[in-house]
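First the structure, then my questions, so here it is.
Only one protein chain is missing from this complex, and each of the others stays in its spot.
Chain nomenclature is as follows: A and B, assigned in order of appearance, with residue numbering initiated at 1 for each chain independently.
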Amino acid sequence: MSSEAPDSPRFRYVSRKRRTKEDRRFIAGEGRFVADIGLPGMKHVALVTSPHPAARIDAIRTEEALKIEGVVAVITGEELAQATNPLMSGLNLPDVRRFPLAVDRARYAGEWVAAVVADSRYIAEDGAELVEVDYDPLPFVVDAEEAMAEDAPAVHPAHGTNVLYRRKFVYGAVEEDFAAADHRLAFRACWGRNSTVPIETFGVVAKWHPGTGTLDVWASIQMPKYPEQIARALRLDANCVRVHYDVDVGGSYGVKRGIKHTVLVGYLARKLGCPVRLIEDRLENMTGGDAHGPERIFDVEAAFNGDGEIRSLRLRALDNVGAYAGRAPLQLAKPIGAIVGPYRIKSVEYEAISVTTNKTPQEAVRGFGQSPTNFAIETAVDKIARTLDRDRVEIRKRNFIRKDEFPYTIPSGSEYDSGDYHTVQDKVLDLADFPALIARRDALRAEGKLAGIGIASCLEPSGGNAAFEPLFNPANETTTWMESCVTKIDLAGTVTSIMATASAGQGHETLVATVTGEELERDPDGIRVVRSDSLASLPSNSPVASRMAIMLGGAASGAAKILKRKLIDIAAHNLQLPADRLVYEGGNVAVRDDPGRSLAWDELVEIAHRKYHQMPLGMEPGLQASYVWEVPKGGELPDAAGRVRMYPCYSFEAHIPLVEIDRQTGQVKILEYFIGHDCGTMINPDIVHGMIYGGIAHGIGAALYEIFAYNDDGQLLTGTFMDYLLPSVHEIPDIKMVDHSTPSPLTSMGQKGTGEGGYLGAPAAVASAVNDALAPLGLELNALPMRPGDIEALLRTKSE
Amino acid sequence: MKPREISVTVNAKRYRSEVPPRLTLVDYLREVLGLIGTHTGCEHGVCGACSVIFDGQPIRSCLMFAIQADGHEVETVEGLAEADGGLSPLQDAFWETHALQCGYCTPGMLMATHALLRSNPDPTVDEIKEAIGGNLCRCTGYQQIVEAVRLAAKRMRGAHPEAGKDTIDE
Partner (left out) sequence: MKAAAFDYIRASDIAEVCQALNDGGPDCKIIAGGQTLVPMMAMRLARPSIIVDINAVEELQGIGGDESSLVIKACTRQAAAERSPEVRAKAPLLAKALRFVGHPQTRNRGTVGGSIANADPVAEIPLVALTLDAGLVAESAGGAKNIDISGFFHGLMETSLAPDECLTEVHLPVWNGGGVIGTGFQEVSIRAGDFAIVAAAVQLVVDESGVCRRAAVALGGVAPTPLRIEATAEALLSSDLDAETVGEAAHLAANEIDPGGDVHASAEYRRRCARVMVERAIIEARDEALRRAANP
């Protein structure tokens, strides 16, 4: 790999090659995932699911199932709905009610209709087979455009329409800019329904303690405000739910939200008086797991000048959210925070339409709607270049926001913190030896092959403040999305930090230890980081929105700084000198002009923990600090036009793949992949690089392989790993990466987010490469995934 | 069906258990023996998360019933460590190159590549890819995994025991 880690002398531990804290346990097989939690007397759940995309549920007969030895209970939607509140929705939709088990009506094939509890998962499945359900099939609709028709079957009749959300935002002088531009173009781009599909399915274990009135929950979770949502649905006080965050999560990338699973299992645990576990099997996960991702049709118009200046964009995004809303429609809102990409585009119109259909519901997917939007924007830029017969890189550079223009406010109100897009673009061009890469493509073409280079340069908004919630739902006035950290130095002088969220491979323990170690100047290897439970911890909003390096990193810095201050104050008191005459070095405090006079870490710790008589007057004994950090520049509600400051930090990535297409079979092979990346200060370069490699692989899946495909009968056709095709090592090229660091002025160490990196541009880049390969034939394809059959069918139109 | 007695050697230790015939090998390892390092991702033979070594060869433990392992030998991630409890060179290389994120696919990756290095101490990149071609990882994009296996192979061959601490340059 040709990566230049910016080895900033500013830092001792940050930005340096360091082994992570988490990996050690996983390589020894000592990860503790939810399926590893075994409790005495634990029972297991299997689901009975609807075979119909829409049906009235007339009757459910459970007697036969209950006769099986080992089956403990069977519950239905009716029972559960009586005992619980409907699940929360991101939009204000009182008539789109959702419970963990269908009530009266099933709205998609695979929806949970009843749950069987048994001594083992094997027996639970035996029971599920014997639950008899009388269905009365109803008309259904799976296509978003059809669902918008007047006479379309209503997914939620009480709501009156299948449109859950629709608003057109006009930012700036769109009409005028379009009228004044030299050229206009319009096209449609489609983003297929895919998702993150972690290798671990969702799982949850719950145990009710009647003696304390608490519900203990262990889950494979990545969900903001999870304990509160469970409590609300279960009609419990929030402080009755204890979520254990020390469960390792086997991948999530957004989707592990499992509220319905948890409400079901929590209810069962309480009702049955025993621990209950539900680990989705892969079939349940793919259909009834409610974890599909965005499925979008973009209608795009661009207005631009002959010199390549992009003046304005119109984007209409129609999203098929599936059978229930949840938070998923908000995935249309987040992209507003980067709606012009990295470009100086002065005006933009964005119409967001969320439509419900009889498909599996969506969940949050890596980037929360940004990657599809980046695909639409980047496709537009490519088409502008092609229209003008200009180089695609040149057009981008012509329109990139310049380094000296930051902070830069985009028409929709967000402020980009910092960036140096031109330099990162140049670095990746150098890395790829772009002229040589073009020569290679052209040589392949000369051999009669279809070869293409992809260009995609885009943003990763990070550190979210959830401003999209009030934007799409005025009843919700959320303007903070804080994160917390507690750090203590114990009597023995060792440091422990406590975070309040589960982790799914993002390396949060390494993050906290590195940042805390940096602030306290103590070796991160010796710092322990624990993930507490929800009752014992300060607020967290979970590792969504590429936010943890910024938010948890900021909170850890804040807590450590308080401790450092305290150590200096103790030293000042004991050395009888003002603090500004002292220096803190590696945890010891010395007199600046007289380094021989000092107090060592151990002595300071000893004073704080034992010698109250040596403490400054009124100082709290012990060494502990907590810090809750507000999102930088958060705290505002949207204005009437829908302008709002959304995310604080913006990472940048520039992708350049080279692909070859088999003319006869339509198969795409990625020959080379280059990426330049800037997420400000990298706390741990290996973690950042891993995220980007993984994100690109995920994006390649979205571009070429992965789709939740439905047939005309409303059935999911790709519900197993045999049909839903995650890329294997054979499909992922050797990726070459170059780093750049434009620190964010808003964060504790200049860091920005990277958890969605790679994924946010790879689908656009691969699509761009395919279209570059097709361009000499005058063909183009703007629908993902681009599967061999689709490409071959297109090629055939030319050869016939 | 009534449980049947089996005797299986796992990580060089003999276990006698009663199992129903339909219990898969992976469920046996996890639920009966408590060896929870082996994971399941699909239970239908595609993801490779459940990879273990069976009579010396890597296989998918969700595609076998425990009763079929009666009289056979199984190796799992729990058996990878050195005799003194330290990490094996392969495990250490995974750590060094950060060849994992969530760690869920990791035991399967380790077993697949452990078997590879046992039979082929000097694999090419293509051979490494072939060995893990049936192991899905959603986190890493595989790059650091391939790097880890190359690093481990290099160190195990002892060619340059100290060389290439951070990256492999060839």
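Everything below uses one rule, namely that a contact is a pair of C-beta atoms (placed from the backbone, for glycine too) under 8 Å apart; a residue touches a chain by one contact, two chains touch by 3 or more.
Since we're looking at a predicted model, the values are computed, not measured.
Note that the undisplayed chain, when the full complex is considered, contacts A, B. Shown as candidates are B:V10, B:L90 or B:A112; the residue that touches the absent chain is B:A112. Touching the missing chain, out of A:A102, A:V428 or A:L725, is residue A:L725.
On the side of chain B, touch with the chain left out of the figure occurs at residues 1, 4, 20-22, 24, 27, 43-45, 48, 51, 54, 57-60, 62-65, 67-68, 70, 112, 130-131, 133-134. Annotation for chain A: contacts to the undisplayed chain at residues 121-122, 125-126, 129, 281-283, 664-667, 705, 709, 711, 717-718, 720, 722-723, 725, 727-728, 730-731, 787-789, 792-793, 796.
The rule is simple: only the chains that are shown with their structure count from here on.
One simple way to say how far apart two chains are is to compare their mean CA positions; for chain A and chain B this gives 29 Å.
Note for the complex: chain B touches chain A at residues 20, 22-23, 30-31, 34-44, 46-47, 49, 76-78, 80-81, 87, 91, 94-107, 110, 129, 132-146, 166-167.
Remark: chain A residues 1, 17, 19-20, 22-31, 33, 35-36, 38, 122, 196-201, 248-253, 281-282, 504-507, 686-687, 689-691, 693-698, 720-722, 726, 728-730, 732, 734-735, 758 touch chain B in the complex.
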